[in-house]
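My questions all concern the structure below.
Removed: one protein chain of the complex. Kept in place: all other protein chains.
Per-chain numbering from 1; labels A, B and C assigned in written order.
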Amino acid sequence: MKVSIIGATGYTGAQLVKILLKHPQVEIETITSQTFANKKISEIYPWLTTDLVCQKLSIEQITLSSSFVFVALPHQTSTKIVGELYSSGKKIIDLSADFRFTDPLIYEEWYGAPHQKKELLKKAIYGLPELYREKISRTHLVANPGCYPTSSILALAPLVSNDLIKENSIIIDAKSGVTGAGRALSLATHFPEVNENVRAYQVKGHRHTPEIEEQLSKLAKKKIIITFVPHLVPMNRGILSTCYAALKQKTDTNDLLKLYQDFYKEEPFVEILHRGTFPQTKEVANSNRCRIGITVNERTGKVIIISAIDNLSKGAATQAVQNMNIMCGFEETMGLV
Amino acid sequence: MKVSIIGATGYTGAQLVKILLKHPQVEIETITSQTFANKKISEIYPWLTTDLVCQKLSIEQITLSSSFVFVALPHQTSTKIVGELYSSGKKIIDLSADFRFTDPLIYEEWYGAPHQKKELLKKAIYGLPELYREKISRTHLVANPGCYPTSSILALAPLVSNDLIKENSIIIDAKSGVTGAGRALSLATHFPEVNENVRAYQVKGHRHTPEIEEQLSKLAKKKIIITFVPHLVPMNRGILSTCYAALKQKTDTNDLLKLYQDFYKEEPFVEILHRGTFPQTKEVANSNRCRIGITVNERTGKVIIISAIDNLSKGAATQAVQNMNIMCGFEETMGLV
Amino acid sequence: MKVSIIGATGYTGAQLVKILLKHPQVEIETITSQTFANKKISEIYPWLTTDLVCQKLSIEQITLSSSFVFVALPHQTSTKIVGELYSSGKKIIDLSADFRFTDPLIYEEWYGAPHQKKELLKKAIYGLPELYREKISRTHLVANPGCYPTSSILALAPLVSNDLIKENSIIIDAKSGVTGAGRALSLATHFPEVNENVRAYQVKGHRHTPEIEEQLSKLAKKKIIITFVPHLVPMNRGILSTCYAALKQKTDTNDLLKLYQDFYKEEPFVEILHRGTFPQTKEVANSNRCRIGITVNERTGKVIIISAIDNLSKGAATQAVQNMNIMCGFEETMGLV
Partner (left out) sequence: MKVSIIGATGYTGAQLVKILLKHPQVEIETITSQTFANKKISEIYPWLTTDLVCQKLSIEQITLSSSFVFVALPHQTSTKIVGELYSSGKKIIDLSADFRFTDPLIYEEWYGAPHQKKELLKKAIYGLPELYREKISRTHLVANPGCYPTSSILALAPLVSNDLIKENSIIIDAKSGVTGAGRALSLATHFPEVNENVRAYQVKGHRHTPEIEEQLSKLAKKKIIITFVPHLVPMNRGILSTCYAALKQKTDTNDLLKLYQDFYKEEPFVEILHRGTFPQTKEVANSNRCRIGITVNERTGKVIIISAIDNLSKGAATQAVQNMNIMCGFEETMGLV
């Protein structure tokens, strides 16, 4: 299958190239970059062993040559391009936030501009295979989840689906590596400012908040609101989400472990850890896995769920490939670890 | 004033040496080390510019030569030594956990052994100057607070003192640098295991939990219980404590900022940040300061308080010097930044 | 082909497991560990997705079940085990230093003990495929090169083979990540001691010195001595070797680039960079590649060659797999990137 990657030179795009180069069912046809057009991508990322050359974006050329397209562009830049590709009948995975919300007003509120392609929102499926595998297999447009939402939703889905936690008690304290902020320069990601430092950011409201809330609300079949604070940690890759919630009734750790193991028992990429064990980001680096540890604090009646993913992998590029596998009828784990 | 430091070659002890060498009112008389007796401390820490030589511990010699003693030994090792020094009339700051609790049963429960000097517990003052300055000035024995408790209690004191938060709603998600784990070797602090990694530890119950609870309960004049999860971050120094609590009633950020500014208005080492600003650990490295940012999440009714300290400084060595200054009638900020 | 890994739970052993799990021609039969016998290796390294369980070493069992054996044990522990395996007719790659030297006296001088299996030294082939591919394809025993020697010899081979540099002018200043020191605990690899620090070590003579010298001398067909200083850098993986030498006669950068490109033109894992470009360790992380940049400093008549490898990959585990591929007649790049 011939695939193209629009926006191949960001950190996520480059991961997509790396994974797809080794995917047995895929041939990369075109990669695009505004900034690096006509350069080999191996000049920008020498760890990529390929002769692929970045092209200026031509929707027409991609439409003619490829049957599957990954769009890894910034929010808002994606909308129109996805619209054109969709009209031409291609299968698309969009890695921006542009098609993640059902309600365009929520998008407008948190992303600061009206949605330009509202009619497509109802076509798009939220690309979390653990929740929407069936729908993903039938759609032409997947909105690939954000990195924080992936780790948070997987951590909380079994609890909210089973109505086990008190209203408005969810707190998600997330810690991310710096690639999550992308390749664009900023003082906040200048080495001497990040190294030997830890800090929270967007404490008053990060854009992944409504994305997490929409998905948890769907699972709970009622409105769920959360308190979410992301932090920047001096490392490149990984997200650790420490989630706290108040249990509705006395429940012990073993019960919850059982619940989680059942909920995810068919999932190839979600692992529930043994009692007393909690995940570390290092354990999932460069993999599509999500590892989850759970404990009930019996003194306080709170449940603590800790999940670890690689923000560029399960939080972006490998999850996109997992979605592609499902959309195309390939084995779901193909090309992934 | 002649002072001695018992246990001078741990990370905290070495910081004490560094600070006291520059303190205008102090002369270091004796430093002790079991492991490095008869070695210059500058051989172990070449950044210390002093000819001081580590001695084997002799209580008698210290009693004769010094009028003030810092004890920077592991928990349980401290108890007896502090007892002997106290009997001899010395002023003492103990940096272990051995004298931080009023109730010996809590110590026994969390530290796994009966307290060997129960009668001294009521003499000891918990060395958080922001809460107990007056008592510190009159005692001969200060129990220097733990690093996590210092950052957590300062973050929460104004709220719990004013009964503004709902029962059992406090969650403290703390992130620490690796010096907090000390100089003893372990796989958990082996460089390749820590670097490019973040993880929670002692999720089921860290020993600083009851210390924080005892102090918050005193402030609240009722039993407070908390959910506390510490995390290890790939950096040397610093603690960032992100604290969450549910507000009893609708309160806005400005009201709380005012409350905090008033609560700490006389404090030389506590800074309340402007609205919308939150601290980073880098800002307090090598200083005795604690910086605090606050916001109310009006969607969820939660207050988020973030505090940053240096775990080896305000979390240990410089706070001990602040306590010494108070105990000895020196200017409280002397020798500190 | 059934293979076993003796000493699978060190950093190198674990990399071997990871790579061989995905190798199309290989099935891992047995992995051994003294420390972790009867544990799943995924308990020690959760990023390994396998159910393999560590066994106590039984040469007999391995001899019966496997046709190829990797020995990843410390120096001196290897000798006897390799001897027994060799007698039983197995193909072996030994990752220790025990079979890297032709002359047992050099081994004895630098490793501090007489060699216990001198007669095997002449059977063993030094496993640098770029130099000894043909011999490797015919041997049953490969001594896998050290990490520093791999990066240094590849950087210098074209020059010394062509007799272009002045006698005794080679200086190798190498910078390594901390996994090179292994998983054993030491103060020198304790996180707070390594982080925010760079230092040289074994300045008076590192054991890889004679290994580099032996190989360069063979290439030069005369005795070559070098000055080699390794440094520890606060990162996990990677070796950057900056090599300096005085040119015998005026030569320009382009001439040398041509020489290097020719020397390595058939090599799938060695890349000579364009003029003015120099490698970074990040570019070869997790890969079997060695990237080399060259420049002549015309003011001083010195040539500067900089090579980058991943110490655990081309410097250990993936190079071992490259050797296995050659020894077994598989495609040389199979399972490698």
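Everything that follows uses one rule, which is that a residue touches a chain if its C-beta (ideal position, glycine included) is under 8 Å from a C-beta of that chain, and two chains touch if they have at least 3 such contacts.
Predicted model only: the values in this text are computed from it and were never measured.
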Practice item. Using the definition of touch stated at the top, determine which of A:Lys80, A:Lys166 or A:His190 touches the missing chain. Key: A:His190
**Study point:** Selected from A:Gly13, A:Gly83, A:Pro145 or A:Pro234 as touching the chain missing from the view
**Key:** A:Pro234
Review point. If the hidden chain were put back, which of B:Glu29, B:Glu196, B:Glu211 or B:Glu332 would touch it?
Key: B:Glu196
Review point. Can you list where chain B touches the absent chain?
Key: 22, 46-47, 49, 195-196, 279-280, 282-287, 289, 291, 337
Practice item. Touching the hidden chain in the full complex, which residues of chain A are there? Just list them. Key: 11, 177-179, 183, 185-187, 189-192, 194-196, 234-236
Review point. Tell me, which residues in chain C touch the chain that this view leaves out?
Key: 168, 171, 173, 175, 177, 193, 195-201, 203-205, 225-227, 229, 231, 233-238, 240, 242, 244, 246, 276, 278-282, 285, 293, 295, 297, 299-302, 304, 306
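What we mean here is this: only the chains that are shown with their structure count from here on.
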Practice item. Hop across touching chains from chain A and tell me the fewest hops that reach chain C. Key: 1
Practice item. Measure off the straight-line distance from the CA centroid of chain A to the CA centroid of chain C, and report it in whole Å. Key: 37
Review point. How many Å are there between the centre of chain B and the centre of chain C, using C-alpha atoms for each centre?
Key: 47
Review point. At what distance in angstrom does the C-alpha mean of chain B lie from that of chain A?
Key: 39
**Study point:** Multi-chain contact residues (two or more partners), chain B
**Key:** 177, 195-196, 234-236
